[in-house]
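Missing here: one protein chain of the complex. Every other protein chain is in place.
Entry: chain A
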Amino acid sequence: MSLSKKIVLLGHFGVGKSSLIRRFVEDTFTDNYKVTIGVHILKKEVEVTDKTIVNLIIWDLEGNDDIANTRPSYMLGTNGIIYVYDLTRPTTYQDLKKDLDFIKTNYANIPIKVVGNKKDLVTNVFLKENEDAFQPYTDFFTSAKKNTKVDKMFSTLAKDLIL
């Protein structure tokens, strides 16, 4: 069985949404930051069980300081959400709870994964010291650069989409 599911990646600009997608879809990474405007759409099949393949249609949205300003048309028909923040920039996670409340209110019952990206740039001590800010909400600490937990994060969401 093959199913198509639309997922969107949300978060501030420069947090690494495009890098995570590029790593997942093409297994490539570049340190050069290139801003995303509008939306890029890519696709990748994920085998979630022996018999089920989820065709993830991944919408890479332009970064936004305020999640409430995300164009509503981009969110239409979304089956899953990945919220990405940058572990090295507090401005990208200081409103984490507020943003997640907004998502849960406006897109109820849609599976969501919260991701702290750029783990390669912080230490485990840093994560421990800031666990109050991260731990209650975060599902994965990823690194697109080092390919840490990127596949795991997308495939876990894909599984959630067929439940």
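Please note the rule applied: contacts are C-beta pairs under 8 Å (C-beta built on N, C-alpha and C of every residue); 3 or more make two chains touch, one makes a residue touch a chain; residues count from 1.
We take it that contacts and distances are computed from a predicted model.
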- Message: There's a gap in the complex where one chain should be. From "Acyl-CoA dehydrogenase", "histidine kinase", "Thioesterase" or "Photosystem reaction center subunit H", what does UniProt name that chain?
- Response: "histidine kinase"
- Residue, one of A:70, A:88, A:130 or A:147, that touches the chain absent here: A:88
- Interface with the unshown chain - residue positions in chain A: 4, 6, 13-14, 33-35, 37-43, 55, 57, 59, 62-63, 71, 73-74, 76-77, 88-91
